[in-house]
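Okay, here's the structure, questions in a sec.
The complex appears here without one of its protein chains, the remainder shown in place.
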Amino acid sequence: MRFYEYESRRIVESAGIPVTEYGFCRTADEARAAAERIGGPTVIKSQVLTGGRMKAGGVKFADSPEEAASHAEEILQLEISGHMPVGVLVDPKAEVEQEYYAAVLWDGRAKRPMMLFSDMGGIDIEEVAEQHPDHVGRGHLSNLHPVPDFRAKEVVAAAGGLTGRELTRATPILARLAQLQRDYDMTLAEINPLARLSDGSFVALDAHMEMEDEAVPRQTKKLAKLEIEVDEPRELYEPSDFERNVKAIDEADHRGVIQGKDHGFDGNLGLVIGAGGGSLTLTDAVRSQGGRPANYAEIGGNPSVAKAKGLAMEVLKKEGVEKIAVMMSIVSNTRVDIVARGVIKACLALGKDPAETITVFRIPGAWEEEGAKILGKYGIEFKDRSTSMWEAAGEAVQKVQGAG
Amino acid sequence: MSILLGEDFTFIVQGITGREAVNLTKECLDYGSKVVGGVTPGRKGREVHGVPVFDTVAQAVDNHGSEIDGSVVTVPPAFTKDAVIESIENGIKLIVVVTERIPRRDVAEMVELANLRGARIIGPNCLGLIVPGVCKMGGIGGPASDAAKAYERGRIGVMSRSGGMTTEISSTLTAAGLGVSTAISIGGDAIIGSTYAELMPLYEEDEETEAIVIYTEPGGRMEAELVDWREQSGSRLPIVAFMAGKFMDEEEMKGMSFGHAGTIVEGAEDSATEKIKRLEDAGIPVVERIDEIPGAVKEKLGVAA
Partner (left out) sequence: MARTSEQHGVFIRVDVDEQVRGDAELAAKLEEVCPVDIYANADGKVEVVERNLDECILCNLCVEAAPPGGVVVKKLYDGTELRR
């Protein structure tokens, strides 16, 4: 789950990390008021979930509350990468002595969270790590013990040899960031830049948080306390009708699982495929043999006939789709005969001839003999495991190209 | 020889009264596995296909009269960590976690504890493992007769991030007369109990295993870990790989998620293209088609195709 910058600020602040006197504003008037309260020059930042705000003109500097209001007015109507802002952040333009980088993220190989700190903040950390490795400190955390301050201290001390007040002030911030990463199930908790102001104090100038999707259900109450709505859609792109419809069908029926995606797919071969790994393999196999998938899909678990039918119907209803390929890796708990019934019913419901519409049916496994009987009745050849996934995909591609 | 499981291997099923667990319990029993107990808090005294149900793992161990070797955990995500730790703390050494959608933090905790206690976790979000003709631990391969069709005893070790593809690949190896020594569905999550590199030493010691096949996807750094292990260990085992999800490298697909939770590309390093290159540079061929796997394996073994 992605957060808007203003939400990340709230989270970071709740963890005891100093933030600016920022204001989150939904109107130009609110922006003016925030700038007045802050006093002095401000930065007005679009609140969208995509990056590239600076380049798109979504970050502007203002010298007066009036200017802040006019920038806010502009930015609130500025679409960035297909997204409209939910508001603007009004930040004081800080008098920064130095910028640092602080983050806690998962190290999958170590299977532990890892702290990162650098005294070269504000820029791309991967570049810094490559070109100035002695300015980047790293340290892992045990999953079984409380977050130890000394670990944070070690990491900060390793970043360009930080010592003195810089060390003693940055350490608790990194430690609290590590605690935050744990408490909020963040896959990424990043502050870039962490700024040291002229009075020596540290403040988070920008915060980027990402929460693990699987953990969201157990975090909703905590987030609600910070007035962060979990239900609000946070996709990087707007789901299509196809995607939404498939999701609705899946959610309405607990039997089995279906999923459909078509963002970035514009082909003419509808895919009714599974399971997870099988879907990836089959999508590759179709494309590698010159096919153009209209969508990606996954069937998993033990779906009802209605669910299988629902997915197939949505695929067939897509513009430009006349034919589908029904293929899966060998199934153990998905019933071949149930899927067969579902896809045939989808064709019948749309007034289509199943034998013409289904280019290939390749699902070996549980109840396959029964499935073969059903398909046979409708003139569809059942392909068992002696037809490889690659071959099945190739046949589907040929049939679609032959027709076109 | 095979790895991890043997004829005398005993295990329990935690969450045994759930729909999926009832199913896999029957499948495992039919296959000849020794399912010696089940645990669902509050349901002590029941039976699932003749397997006694207990409230606690300790009761199951007590009833068995000696150490129990393993557990298959199908408990919902909010309770999985507790169930796994319960098993670990009751001396169980091999734990298969079927449950998916467990928060990463919980998984990392279980895995770290298992390491401390000398226990091993397979999964989560996996279908278990199987030694053909000897023991099936989890839903892998489905009903006993279906599993027998796909899995014949042989010389190839199989490790896969996808449960279904473990069976597809094993079936292909079986049809080619190579067979499977031990097949493991290692799980689709970002953090799992046992990675390829962590399981390789076990296969290395198994005289029966002559080659390895891995199924992998974009996301994560397991291939780099595997390559590093091979370099350091001087392994005797040739490896053949299959990479699914190559289409995810396309520009239009960037940022989208497909497949399992672990199939999220966070940087160039864990894209399909990068991984394929890394594997091939290390002498691990990455075949284009599942049906090319047996041929590639036979070539590595110096056997006629």
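List of remarks:
When the chains are written out, they are named A and B in that same order, and each has its own residue count from 1.
Note that a contact is a pair of C-beta atoms (placed from the backbone, for glycine too) under 8 Å apart; a residue touches a chain by one contact, two chains touch by 3 or more.
Bear in mind that the values here come from a model prediction, so they are computed numbers and not experimental data.
Among the displayed chains, contact with the absent chain in the complete complex occurs for A. Set against the missing chain, the residues A:Arg10, A:His83, A:Lys111 or A:Arg335 yield one that touches it, A:Arg335. Remark: the omitted chain is touched by one listed residue; of A:Val48, A:Leu141, A:Val305 or A:Ile358 this is A:Val305.
From the options A:Met84, A:Leu226, A:Ala252 or A:Ala349, the residue with contact to the chain not on display is A:Ala349.
Touching the omitted chain from chain A are residues 304-306, 335, 338, 341, 344-345, 348-352, 370, 373-374, 376-377.
Rule of thumb we're sticking to: only the chains that are shown with their structure count from here on.
Centroid to centroid, with C-alpha atoms defining each point, chain A and chain B lie 26 Å apart.
Residue ranges of chain B in contact with chain A, taken from their complex: 20, 23, 77-78, 101-105, 108-109, 111-113, 116, 127, 139-143, 146-147, 150, 160-165, 167-168, 171-172, 175, 188, 190-191, 215, 217, 220-222, 224-225, 242, 244-248, 250, 252-253, 255-256, 258-261, 263, 267, 288-291. Those residues of chain A lying in contact with chain B across their complex are 106, 108-109, 111-113, 126, 142-144, 182, 185, 187, 212-215, 218, 236, 261, 263-265, 274-281, 283-285, 287-288, 296, 298, 328-333, 364-366, 385-386, 388-391.
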